[in-house]
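A protein chain is absent from this complex, but the other protein chains hold their places.
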Amino acid sequence: MVIFAILALISMFAALMVVTRKSALASAIYLILVMCCIAGLFVTLGALFIAALQVIVYAGAIMVLVIFVIMLLNLRKDEFGFDTKTLQKYLGFAFAALILIQAVFITGWAMKDYTDIPEKDISEIVESEGIESIDEYLSAESVAETLFKKFAYPFEVTSVLLLTAIVGALVVSKKRLLEEDEEGEI
Amino acid sequence: MAPVEYYIILSAILFGIGVWGVLKSRNAIVIFMSIELMLNAVNLSIVAFASNIKTVLSQFITAIPPQRIPEVLQTSIASGQVFVLLVMTVAAAEAAVGLAIIISIFRAKDSVNVDNVNIMKW
Amino acid sequence: MEWPILTWIVFLPLLGCLVILLLDKTWHNAIRWTALIATSVDFILTIILFCKFDGSNTDMQFVVGPFPWIESLGVTFSLGVDGIAILLVILTPFLTAIAIASTWTSITEKVKGFMISMLLLQTGMLGVFVATDLFLFYIFWEVMLIPMYFMIGIWGGGRKIYAAVKFVLFTMFGSLLMLLAIIKLYVMTSPDPLLRTTDLMTILNMKITPDLQVWLFLAFALAFAIKVPLFPFHTWLPDAHVEAPTAGSVILAGVLLKMGTYGFLRFCLPLFPDATLQFVPLISILSLIGITYGALISMVQKDVKSLVAYSSVAHLGFVMLGMFALTTQGVTGSILQMINHGIATGALFFLVGVIYERRHTRLISDFGGIAHVMPLYATIFMIVTLASIGLPGTNGFVGEFLILLGTFKANPVYAVIGTAGIVLAAVYMLWMVQRVFFGKCDKEENRKMADMNCREAFIALPIVIMIFWIGIYPKTFIDKIEPSVKKVIETVKSKALAGDEAAFEVYNSSFENAREKGKSE
Partner (left out) sequence: MGFNWTIIAPEIAVLVTGFVILVSGLFLKKGRNSILTAVSFIGILVALGLTFKSFSLTDVSFQGIVIGDRIAFFFKIIFCLGTLLTIFAASTYVGRELKGLSEFYILVFFATFGMMVMASSTDLITIFLGLEVMSIPLYVLAGIYRKRLRSREASMKYFFLGAFASGFFLYGIALIFGAYGSTNLIEISSRFSFAGGASTFLALAGIALILIGLGFKVAIAPFHMWAPDVYEGAPAPATAFMSAGPKAAGFAALFRIFTVFAPVLNDKFTSILWILCVLTMTWGNVLAISQKNIKRMLAYSSIAHAGYVMIALVVGGKTGFSAAMFYLLVYTIINIGAFAVIILFAGREEKFENISDYAGFGFRYPFAGIALTIFMLALAGIPATAGFVGKYKIFIAALNSGYIWLAVIGVINSLISVWYYIYVVVTMYMKPAEAEHPPAMAFSPTLLVAVLIALILTLQLGIFPESYLKFSDLAGEHVNLITVFQSIFNSM
């Protein structure tokens, strides 16, 4: 509980920082912090494998890419100003606040509903089937088994997705087409 | 372990902050990071829900044949993590294309401020 | 199987279309002749149809189908013609042929497109008159909009785009609500989607509650009232008429407007008898307003064409008045008047086109005394004008007389106001004729105008024949239509009787009172 509280507070603070910092780099660093906190929360939920992935893939790979791009672009100072249109700013804030409140209430309320249901039914059956603990279902083996047995199809689709992303990124940054840009744009 | 609904509420807050970030930021990269924040919030709620699966399934206990219970339990719990895994892949794919697009815009306009990139009315 | 003459009548113009498509666009004369031959053959077919038509039979005749067409939507392909439609079926190719012949020298650009539009239009109009399936009817009803739209928009003059778009939007507005009503009727035919149908015969036998009838009547009536056009919906008409090319105006006034009145007679009356009885006063009053308004506004027109256009509003008011008298004479007169108006107003537009071609103006003030230079033209114009006014001996008289007679039986007050309308019509028409043809020919340009040439006279000939034929011996036509008219009126009354006793009683007593008043006077 204490760990949850600490991680939750840090992550909320860092998330706010991500969207309010004027420097993209600072935002990125805070985002990494958020991700690490979430990884910590995964650990408290027992999902160790996914916690590791969170740090490696998200905080590691993706964010490094983002930071790399930020460095590459070497943005000028005026790029970091974010509030140009007042009306838009308030509208955005109102909309986000609405979603936030709604999300918190709806999820909080709905969750409360079903925590009242006793767990005895399923626990009895679980015991009668001879399973002592369901924690082992959180292990990497279990995840792998599910992924390759039950979710084989989405897994294959993911491979296409990655290939698509590669082709897409290639097209967007293709040199041959870039050279023509100098000739003038329409 | 803290009650599951705390996790859900935390994830809702993070998601809301992400939405706010997308709507208010003018910097393309910050918008991009806000979207990543939203995805992370979703991941958190999925894992939290998965850890709560026993409670959820007890509601439907009569709908599932008893001999399928262990299998369903395993699938449900693990599928939460599989879900997160797949979301990460999607995030990576989006990052690749999205950052490429941002760079491409930057080369043309020397700016990543979305207000500067506005020939057409938004 | 019998030779499906109706199918041929409807689709022969389409065949002509295909032939024209194959011709090169520079072969103007070949295109014109093809179109003219297609419509003429079509006209001959309709005459055969008329001769073989059994006037005493009140059912649909020459029935084609019903063949299943779109089974999942319950749409059938079924055609048929009865006394209500038979004259309109003849009128359509008759006027189209006249219209095509009138374009010989006035349309010299994009002849191919024009002729294709003309023939498509003809198919659409004929289809509307003979379709006995609601879906089929709707398709023809809408399809015919497009060629007319192109005709006004491309070959029209002045504010052609405005007129064309206004025409399409107005007509579309009404017909889309009618579409919903058609769908509603279709849905009501059966709870099982597979057994539903849009076949008119099935729908006619269906019981509809009076409340629903009111709504459905309104949806149908709006579409038809815009087309007619009934008084507050008439604003598209002057624009469309004035900007359309001569041939377009002839068709528009001659046939298109009749689709509205025909729709009332074919669908509104027999399908929604209760609602019809309820709306009799409203529609009669609107018609009367239309008659008076049309006449008054015609008087102040400076342009001959818009004068004729506004006079259409008045004439169609008569047609509606007679129809909603719901007496045999009234409805018979109203059908006959549809034909009369088609012939007379079509002819007037054609004749206006003749001088427009010569002088490129239609303003009354630009003419004067041209009877001296164009005697033949003036004679024909005079005959047509008198027919339009309703002088005894011409066709207009028969129609208007029957209408007034029928209306008088139903409600003398309406008939009196209607008669005033006839007087007004005489005033503006004769005044116009006087200003254009008589007096001194004081304009230099007018002196050089050539009289009608052979082609034009040849076009005018059948019109004059028809004017006198209907005027002197209307029995030929009335015999064919009267039994069907009686049947429609009986349907309305018996269905209304079965559906809503009280409403009919009210109506019936007023009907009887009127009759007694008529006798006593």
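Note that the chains are named A, B and C in the order they appear, and that numbering of residues resets to 1 at the start of each chain.
As a convention for this text, a contact is a pair of C-beta atoms (placed from the backbone, for glycine too) under 8 Å apart; a residue touches a chain by one contact, two chains touch by 3 or more.
What you see is a predicted model; the values in this text were computed from it and never measured.
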Return the single residue from C:Leu18, C:Ile44, C:Leu169 or C:Val300 that touches the missing chain. C:Leu169
Spell out the interface residues on chain A facing the chain that's missing from view. 102-103, 106-107, 109-111, 113-114, 117, 149-154, 157-158, 160-161, 163-165, 167-168, 170-172, 174, 176-178, 180-181, 183, 185-186
Quickly run down the residues of chain B that touch the omitted chain. 8, 15, 18-19, 22, 28, 31-32, 35, 38-39, 41-42, 45-46, 48-50, 52-53, 56-57, 59-64, 75-76, 79-80, 82-83, 86-87, 90, 93-94, 97-98, 101-102, 104-105, 108-109, 114, 117-122
Residues on chain C that touch the omitted chain in the whole complex? 69-73, 110, 138-139, 141-143, 145-146, 149-150, 153-154, 160-161, 164-165, 168-169, 172-173, 176-177, 179-180, 183-184, 186-187, 193
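Simple rule for what comes next: only the chains that are shown with their structure count from here on.
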Roughly how far is chain A from chain C, going centre to centre by Cα mean, in whole Å? 70
Between chain A and chain B, what's the gap in Å when you average each chain's C-alpha atoms? 5
Show me the residue ranges of chain A that touch chain B in the complex, using the header's touch definition. 1, 4-5, 8, 11-12, 15-16, 18-19, 21, 24, 27-28, 31, 34-35, 38, 41-42, 44-47, 49-50, 53-54, 57-58, 61-62, 65-66, 69-70, 72-73, 75-76, 78-85, 88-89, 91-93, 95-97, 99-101, 103-104, 107-108, 111-112, 114-115, 117-123, 125-126, 129, 131, 134, 137-138, 142-143, 145-147, 150-151, 154-155, 158, 161-162, 164-166, 168-169, 172-173, 178, 181, 185
Listed in rising order, the residues of chain B that touch chain A in the complex are 1-21, 23-27, 29-30, 32-34, 36-37, 40, 43-45, 47-48, 50-51, 54-59, 61, 66, 69-70, 73-75, 77-82, 84-86, 88-97, 99-104, 106-108, 111-113, 115
